[in-house]
Structures are given as structure tokens and as C-alpha cells.
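Every protein chain except one is present and positioned as in the full complex.
Showing chain A:
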Amino acid sequence: MAARRLLLASLVLSCSLLPCYGAVLFSSLQKTLAVTASPTSGQVLKGGVDKITVTWGLNQTLAAGTDSTYKTIKVKLCYAPLSQVDRAWRKTVDRIKKDRTCQHKIVARPYNSANKTFQSLEWTVQRDVPTATYFIRAYAYNADESEVAYGQTTDAHKTTNLFQVESITGRHMTMDVCSICFSVFSVVSLLVFFYIEKRKSKRSQ
């Protein structure tokens, strides 16, 4: 009986500790942030070259005090469902800690609830962003670094207003030349060896 009470108590205790252990569910968040981005629907951006202007802030139609707990805003680049198909490493799960939808951080800024103006940033698409279809989402964090609200540039089903990024290949002319040269060298050196062997055996006869 005492053991059961202890188990129950520890369960309750651990449940209350859960928010500190990152068990926040996305479905529990409220969409209170308004986020807009410069790319138009279907636009293709080049990695390392093109820029995105992101604007975010609290939705003005909401009651005052909604944002009293917000301390930080993190804006992230997120994969659209199209780019998640057959790619379990980009899966969307409800538990935000485990969610792999938004893997690229654009910016993190402290939030001042007194300042009602929208913040914006011009961000160059980084060169390690892969080729895929994206949308942008902003999370609001409280003082405990837990998510409390969000906003995104697309709808709830993540089907509208998506844009694409075309990443760098990572290839360079030098690398191409080296690959080809070394490959040719390998094959030619084999032929050279054969020739030397043949000459040696002819000479020894």
C-alpha cells in the first residue's frame, strides 16, 4: 500500500516536472504570433545568395496580457510535408522536443511585451540548407525555455504559401578535376604495372 502511494506520488511529481523536461506538445500551443516572410508562394531561392525578410510579432487582435510570459522568440525554417515524405529524419511529431520539422534556426530575439511593434530581419539563406520546400515558423518561449506559443507563414495543414530553396551542390571545379585526374591515374598506373611486368618476364627469358 505504501509502495503504491509512493509510486503514485512519484508519478504526480514527475508529471509536474514534465514541462521542465521538454514534454510540451505542439497541439497545446496557441497560434498567437503573426509571421510573414518575403518569399512568394512557389518561389525558388538560391542557398547562400538569396535573402528572406521575416517579420514577426504578436497578433494585434488578441487580448492584452496574452504575451505576458513570452521572453524569447525563435524563428525557424521548417520543412513542408512534401519534403517530409519518405524521410523519417524530418518527421513531425506532437512532442516538440522530438519534432524534427524545423531544423534550421533563422534568428532568436528577446521579446519585450511592452514594445508592440513588429520585429523583422533580413536573412541570407545559409549554405547548409538543403534543397526542399519550406515554410517559416516562430516559437515563443517563456522564462523556463519552454514553448508557449507559435506562429507560421502557412496554414494549419501546411499547404499554402510554401517556397523552395535550391541548395549549393558543395562541388567545386577543383574537386571535379581532382576526382577525374586521380581516377585516370589509378587506371593508367595499373596498365603501367602490367607493362612493366610483361617487360620483366620477357627480359628474364
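Rule of thumb we're sticking to: contacts are C-beta pairs under 8 Å (C-beta built on N, C-alpha and C of every residue); 3 or more make two chains touch, one makes a residue touch a chain; residues count from 1.
We adopt the following convention: contacts and distances are computed from a predicted model.
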item	value
Per UniProt record, name of the chain withheld from view ["Cytoplasmic tRNA 2-thiolation protein 1", "Major facilitator superfamily (MFS) profile domain-containing protein", "Transcription activator GLK1" or "Calcium and integrin-binding family member 2"]	"Major facilitator superfamily (MFS) profile domain-containing protein"
Residue, one of A:Ser27, A:Thr40, A:Gln60 or A:Ser204, that touches the chain absent here	A:Ser204
Positions on chain A contacted by the hidden chain, ascending	85-89, 127-128, 130-132, 167-172, 175-176, 178-180, 182-183, 185-187, 189-190, 193-194, 197, 200-201, 204-205
